[in-house]
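Shown here: the complex without one of its protein chains, the others still in place.
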Amino acid sequence: MILVFPAIAILISMGIYAVLTQKNMIRIIIGISIVESAIILLLGAISYIPDGVAPILDQPYDTVVDPLPQALGLTAVVINASTTAIMLALVIKLYNRYQTLDIHEIRKLRG
Amino acid sequence: MKKINFDKVFSFILVSLLGLFIMKVLYSVAGEEAARFTADHYISYGVDETGAINIITAILFDYRAFDTLGEATVIFTAASVVALLLPRHEASMLKTEFTPVVQQSIAFILPFLWIISIFLISYGHLSPGGGFSGGVIISAMSILIIFTYGYRYMTRRFNVKKLSLIEDIGALAFLTIGLAGIIAGGTFLANSQVGIYPGPPGELLSGGLMPLSNFAVAAKVGTGLSVIFLSLARED
Partner (left out) sequence: MIEIILMLLILLLVVSAAIALFSKKLLNSIITLSIFSALLVIILIIFQAPDLALAEAVIAAGITTSFFIITINKTEGVN
């Protein structure tokens, strides 16, 4: 169970490494969405109590999983989709303008 | 080529330092038992206060409904930004000509998708689901229609104007639910503290105004994301 936290740290650093070094814009967006999914995994991992029960209380249980991070994580998942959609819309607009997906090319073209 | 290697090595070192730092923070967080006052309150009093069995929907649509209102506006702004940004003109969608088999099977599947989303929305306070997942399935239906029958078929039935109209209706419904909290004597969006009939927990009509706000948020999320997809896949 404790193995989750190193995995989250690895995912976040891998995503940010991809954002720093990738040239293709769509890969940068994939890196960002992997960092966001790692945060969702973190919220799920923090809310878990060993042998807790899912927070659906059709009858009173004794140990229940912490529902608060899951509720806020649900909002975070939907916002991830919206931010990814806006980033992709910007990629399409940049492609129509500069005919390339390479971020270094676009940085050079100041025009 | 030398310059790129230097960048890669430098960012690799930077990122691994960040990873070590995050791991240290996470271990310190995971270690001690965080005091869970609010969570304990939600768990012990959640069911009889709000009448909803699914504590997460009770949190999202009753205790913290204001966050959900803010979150629904995030989708609204995302939809309008994407609709504004993307040009109508020359981007042409690769026409994927599916065989009639696919089109017939998709035509067969769509009503069942509709049943799934209505089930998830209306049973949101009883089983996992709720406004968000049900609404997203509605937008997944419009994506399915665009992929199989093409963009024009979709816009003949639901163009961006109609979809954003439904989205505004969802927003207004959510605000009126909030005002109902004020009218009933409590604060904005306070549907169970004010004693609006929570109903016996476990019944379909329990949870005060929660099913209604579920439907309102589902309308906003569903049409918002379909507007995003319509403008992403836009072609003249």
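By letter and in written order, the chains are A and B; residue numbering begins at 1 in each of them.
Note that in this section contacts are C-beta pairs under 8 Å (C-beta built on N, C-alpha and C of every residue); 3 or more make two chains touch, one makes a residue touch a chain.
Keep in mind the model is a prediction, meaning the values are calculated, not measured.
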Full-complex touch with the removed chain, picking from B:G129, B:G178 or B:P211, is B:G129
So one chain is hidden, and I want to know which residue out of B:A140, B:V160, B:A184 or B:L212 touches that hidden chain in the complete assembly. B:A140
Across the whole complex, the chain not displayed is touched by subunit B residues 54, 56-57, 91, 93-94, 120, 128-130, 132-133, 136-137, 139-140, 143, 147, 225, 228-229, 232-233
Where the unshown chain meets subunit A, residue by residue: 1, 3-4, 7, 10-11, 14-15, 17-18, 22, 24, 26-27, 29-31, 33-34, 37, 40-41, 43-45, 47-48, 52-56, 65, 70-71, 73-74, 77-78, 80-81, 84-85, 88, 91-92, 95, 101
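One rule holds for everything that comes next: only the chains that are shown with their structure count from here on.
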Subunit A-subunit B separation of Cα centroids, rounded to whole Å: 16
Where on subunit A is subunit B touching in the complex? 2, 5-6, 8-10, 12-14, 16-17, 20-21, 42, 45-46, 54-58, 64, 66-68, 70-72, 74-75, 77-79, 81-83, 85-86, 88-90, 92-93, 96
Can you name the residues of subunit B that touch subunit A in the complex? 7-8, 11-12, 14-16, 18-20, 22-23, 26-27, 29-30, 36, 38-39, 42-43, 46-47, 53-56, 59-60, 64, 67-68, 71, 74-75, 78-79, 81-82, 85-87, 91, 127-128, 130, 132, 136, 202, 221, 224-225, 228, 231-232
